[in-house]
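Left out: one protein chain. Kept in place: all the others.
Right, chain A next:
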Amino acid sequence: MKIEEQTATVAGLPAEPEKATLEGKNKVLGFWLFLGAETTLFATLFGTYLALKGAHLDGPTPGELFQMPLVATSTLILLTSSLTSVFAIMGMHHHDVAKMLRWFGITILLGLAFLGVEIYEFIEYVHEGHTLTSSAFGSSFYLLLGTHGGHVLFGVCWIAGLMVQARQKGITVHTAPKFYVASLYWHFVDVVWVFIFSVVYLMGMMA
């Protein structure tokens, strides 16, 4: 039996399998740093949006477009999905593959629901004359929201792939860091949404 398979057996799994190996530690640290880079990326997009949100030309203003019920729904959905991904990682720490899979499954379903609401929202806006090319406000709004939505979509595809792996290989010191960083990513996407909710929607509705 090869050495790398010995440490991968479930029987000898440590309490925090994601940090048990140097590879795992590197992966988690590297991912935190990557999230630092992502923060700067989103900060740039937020800055651009703030600079351009007044330039709506003849199109609808943020106040006319944004509807609290819709935004509150999508916020609720996404924040709940952060909680469910926490449950999934708790399942991982209990070495309970079934529990982890169940909660990750709910997480990506919520992610898909969020995307559905967002697509519906965008279609509504386009009907009201608020498009990617209608004004600088439109361009910066859709780039910021679209980048976030793209991150959600990426997260859904990623976690779905990891669920297949969890089914095949279970929780090992090699797969655990993957699940862990995917959940970190999911939390990050949620935090960005909190900022979008306050900076884009709340400020837009108050104006």
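Here is the rule we go by: contacts are C-beta pairs under 8 Å (C-beta built on N, C-alpha and C of every residue); 3 or more make two chains touch, one makes a residue touch a chain; residues count from 1.
One rule holds for everything that comes next: contacts and distances are computed from a predicted model.
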Self-check item: Identity of the absent chain, which is to be given by its UniProt protein name, from "Carbohydrate ABC transporter permease", "Hydrogen dehydrogenase", "Cytochrome c oxidase subunit 1" or "Ferredoxin"
Solution: "Cytochrome c oxidase subunit 1"
Exercise. Out of A:L13, A:L45, A:L65 or A:M100, point to the residue that touches the absent chain in the complete complex.
Key: A:L45
Quiz item: Where does chain A touch the missing chain, residue by residue?
Solution: 2-5, 22, 25-26, 29-30, 33-34, 36-38, 40-41, 43-45, 48, 51-52, 55-57, 132-140, 143, 147, 157-158, 161-162, 164-165, 169, 174, 178
